[in-house]
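Provided herewith is a single structure, encoded as structure tokens, for subsequent inquiry.
Only one protein chain is missing from this complex, and each of the others stays in its spot.
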């Protein structure tokens, strides 16, 4: 094994660097893509807005469950993913638990990414 | 000296009792003297309101410093009291420091209480 | 059974050891009534915080809607009038209790070194509470609130040279207006509670480190260096 290093002072440069990168990223994004001022609300005309990118996958998911099945896309799957993530340590316990957990975790991640991409590239 | 007692569990009853008293006091006060809904603001007519009881002493103090001296009652004395309280440990240091600090502390408290009472019992 | 659950939790969370020490080795000979003022003040603070969180769900800090939303809370929100009353009264109780607590600390000479930093932290809680009272007073946006804030903020104007700028900063403009209400609401609900949380954390942290003065016969009461027993 390598020699022991402590967080302070050995790795302090990395800590500051990491924090700095985050700040710079937020600043650069804000400078390049400043949020606009939106339009006044039209309370009458129904309007189908796209949500923020991190909710796009749910927005897309809803389409696969029309009518009475909507609850599956709107609540069951998102909440199920949340619960699976929350209780992941119990799935990953024991001998080949980590394999099971990896499959489930990768599955959730892949589903969310795939749906997001589909939503981004379709109207 | 008395035998040692620990906060838990020996004194837990007192802790709960003390918290309970505070809650009951706030509840009783709120039931007996519920705050009313105030009147609409009249932006034109000057109106001399009385502040909350804990600022009454400053309100009274202002009267003793009319015109150009107002800054003494409005800022110098209240801020001075604040600074004296904040730095009390440095006044109280050393041999007879506690006596000095006691005189100053009692003086501040007496001034505030006296002015509050004067404000309460005059118009 | 409960112990089993608590112990399972504690093995992972490890709260018992540091706070267990606090709870059990923190041994006042007698926990007399004046020693409760600090804890009681903290209770009053928690009551303000909890009731404030509830009120914020219905209160609108806007010149056009504030008074109406207070009326709404008083008349239509379930138990709204009571929550508002408790919030208002808990501030008064808090100020009384901080003062009593400060007197107890002063009389038992616990304000002196090595506990001077903790006295200072404590005095900051008083100043923050007073500032919260001042900013909170404007929020109902009624006749009394408006003119009391006009008078109160005008006091900063007595400062030579900087006065005018200070008043403008406090009010967010020449006169008390909706902009004043917005910044007072922000101070009252975000900036001041945030400062209070930091100061209280430091306050309790130092109590834990230094112990209660006079609490431990062979402890830190007169230790020159400071953080004796714990």
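By written order: A, B and C. Residues from 1 in each chain.
Note that a contact is a pair of C-beta atoms (placed from the backbone, for glycine too) under 8 Å apart; a residue touches a chain by one contact, two chains touch by 3 or more.
This structure is a prediction, so every number in the text was calculated from the model and none was measured.
For the chain that does not appear, the touching partners among the shown chains are A, C. Residues of chain C that touch the chain left out of view are 9, 11-15, 53, 56-62, 64-65, 69, 114-118, 178-179, 182-183, 185-186, 189-191, 194, 197, 202, 205-206, 209-210, 225-227.
Within chain A, the residues in touch with the undisplayed chain are 1-8, 11, 14-15, 18-19, 21-23, 25-27, 29-31, 33-35, 37-43, 46-55, 58, 62, 70-71, 74-75, 82, 85-90, 92-93, 97-98, 101-102, 105, 109.
Basically, only the chains that are shown with their structure count from here on.
Put simply, the C-alpha centre of chain A and that of chain B have 50 angstrom between them. In chain C, no position touches at least two other chains.
Counting partner chains per residue, chain A has no residue touching two or more of them.
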